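Of the protein chains in this complex, one is absent; all others appear in place.
Take a look at chain A:
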Amino acid sequence: MRAFDYVRANSVEQAVTTHAKSPTTFFLAGGTTLLDLVKLDIMPADQVIDVNHLSLKQIEVQKDGSVRIGALVSNTELAHHPHIVEHYAVLSQALLSGATTQLRNKATTAGNVMQRVRCNYFRDGYSPCNKREPGSGCAAIDGHNRSVHAVLGTSDQCIASHPSDMCVAMVAIGATVEVQGPKGKRSVDFADFHLLPGATPWKEHALLDDELITHVVLAAPLAGNTSAYLKLRDRASYQFALASSAVIVVMDGNTVREARVALGGVGTKPWRSLDAEQALKGQTLTPQTLEKVAAIALTGAKAYRHNAYKIALGQQAIVRNLGTLNA
């Protein structure tokens, strides 16, 4: 492993002011992404700031019904928290569908938000990759792109899919990311936190170099909601989604009063479809409605050589998930 400076932060202020403001400084939480990519020399660290000792491990239900989750809350703890299980079933299910028990025990809330893509060409260290080496090109667009590449939100510079399950649930729920830098605190809407690749695929999120996520605040749960996460993949466990859906529905008798629809595995970022949600409102959950809504959610999808099936699979993830919601 290459030599790097290691700093154990005792406060958020220390963490962000110690930061060398360099793209080769990384905050270390669970390390489930960072350690792999440092060992592979894909994230060549010069400075690692260990934030594991910060007191950001609380899950607080606030007076307005929102839930403030500390950056260091583990995926396991969040998934099994009684309030999350009861009011945000979709989030608990999304978390438990990800990775393995061992990884979820180490992985943190903020770390999950910050995880890097699984694109093989990004991780191999030598293929053209605009994320790893801006301007070098994208080997995936005309390469092997069956499993971990997107059909929504892609650009001619990058097509890597966002790997997180948790984030798909969070973007459906509605959330705010609280960040802190040397100049103070600010909040970023979760939907705006992850960036489309566009012409700058190396810019993956709204954080400045020296800013640290301190919390993710979930919007208050929709009253009377039913929600679920459905993840489709080749094997039954321990694989990133080929396509997944997070759905939240509030019914008014037989008709939908309010709905949230988000997709994973198919987008370059956690993919919420406002159009699909709008199309659900006031409708009964008939098979025809579900198929129409699913088609709307995948509108604009662009198929690449090996992943055209994801356009259909993404729709299936929505239709089945909504169709089997106990709403």
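The criterion applied here is as follows: a residue touches a chain if its C-beta (ideal position, glycine included) is under 8 Å from a C-beta of that chain, and two chains touch if they have at least 3 such contacts; residues count from 1.
Following the convention adopted for this analysis, contacts and distances are computed from a predicted model.
A single chain of the complex does not appear, and UniProt lists its protein name as "Xanthine dehydrogenase family protein molybdopterin-binding subunit", one of "Trk system potassium uptake protein TrkA", "Xanthine dehydrogenase family protein molybdopterin-binding subunit", "SLC26A/SulP transporter domain-containing protein" or "NADH-quinone oxidoreductase subunit C". Residue A:121 is the one among A:26, A:121, A:229 or A:271 that touches the chain missing from this view. In the complete complex, the hidden chain is touched by one of A:27, A:88, A:193 or A:240, namely A:240. On the side of chain A, the interface with the absent chain consists of residues 1-3, 39, 41, 118, 120-121, 123-124, 126-127, 139, 142-144, 146-148, 230, 232, 234-240, 242, 303, 305-309, 311-313, 316-317, 319-320, using the contact rule stated above.
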